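To start, the structure itself, in structure tokens.
With one protein chain withheld, the remaining protein chains of the complex are depicted in position.
And then chain A:
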């Protein structure tokens, strides 16, 4: 098992991050934070009736994945998918419109916040049942292998998912068949309202991969550069026929389980320590300190992100409700099957 060292020490040529990569990562982090907080605000204000699962704390993990994945790589996410979707380049306007359940949403308003997708950028699907996306990602991996294509498939899930059968079946199958996959476990330390030590017999999630003869590593999710470099290595291995890798990204959920839930059960010291490392502002300081971007360039990114998010929410709120006739479309390819029942 490989445990990643500090990001800033590892600079192998193939995983090195360019200024463009670093800028994109910062931009993605800000976009995730801003969109997520805007959505939660709308839910709490009662203007948005959506079971929205916040992604605060995951910004660095998601942004790292965004620069590590190539356009042709495919991603399957879960119900806490906003960060994954934005990192993969899915349309912000379409995503927000879907969260609002409007006609211009990714699924014409029929999927909702838990079922975001954008096939045009390889964000294939996201599922609302814990662990259920992992075997589907394995199928995409099998297809890539059968196609002889140099593309990798990433399955993103939380730490709570490592308790369910679909995960174990898929880990075994992917390793057995040497599928071109990366299993990305965003370990935010909480399975809904239960802390990891109370549901996992072993909290070293990366160690479990050894039982499936799968290479694995754990990386600090608050260190986005290390995370991106490790993901690049794992994705490169998958694309080159080296098989799957399990990557545990250790992070922390900076909010409750759902958009409107109480989170007084989370220990205040843990939460405070994690909040100190809040990904976007921390990364902003680092970029400034290291001279990667100056204040003016960072402020420009901030300004663009705010404008983009405001535009997306305005677009979603102006988007029409789905037509009543949409209820019975997309059940089957042939609508007559339904009308004849």
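Just so we're on the same page, a residue touches a chain if its C-beta (ideal position, glycine included) is under 8 Å from a C-beta of that chain, and two chains touch if they have at least 3 such contacts; residues count from 1.
Criterion: contacts and distances are computed from a predicted model.
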{"item": "Record-based protein name (UniProt) of the chain missing from this complex, from \"3-oxoacyl-[acyl-carrier protein] reductase\", \"ABC transporter ATP-binding protein\", \"Pyruvate dehydrogenase E1 component beta subunit\" or \"Circadian clock KaiB family protein\"", "value": "\"Pyruvate dehydrogenase E1 component beta subunit\""}
{"item": "Of A:166, A:191, A:219 or A:280, the one touching the omitted chain in the full complex", "value": "A:166"}
{"item": "Of A:36, A:105, A:243 or A:259, the one touching the omitted chain in the full complex", "value": "A:105"}
{"item": "Touching the absent chain when the full complex is considered, from A:33, A:132 or A:255", "value": "A:132"}
{"item": "Interface residues of chain A (partner: the chain not displayed)", "value": "74, 76, 105-112, 115, 117, 119, 124-125, 127-129, 132, 134-144, 146-147, 165-166, 169-170, 172-173, 176, 329-333, 337-338, 340-341"}
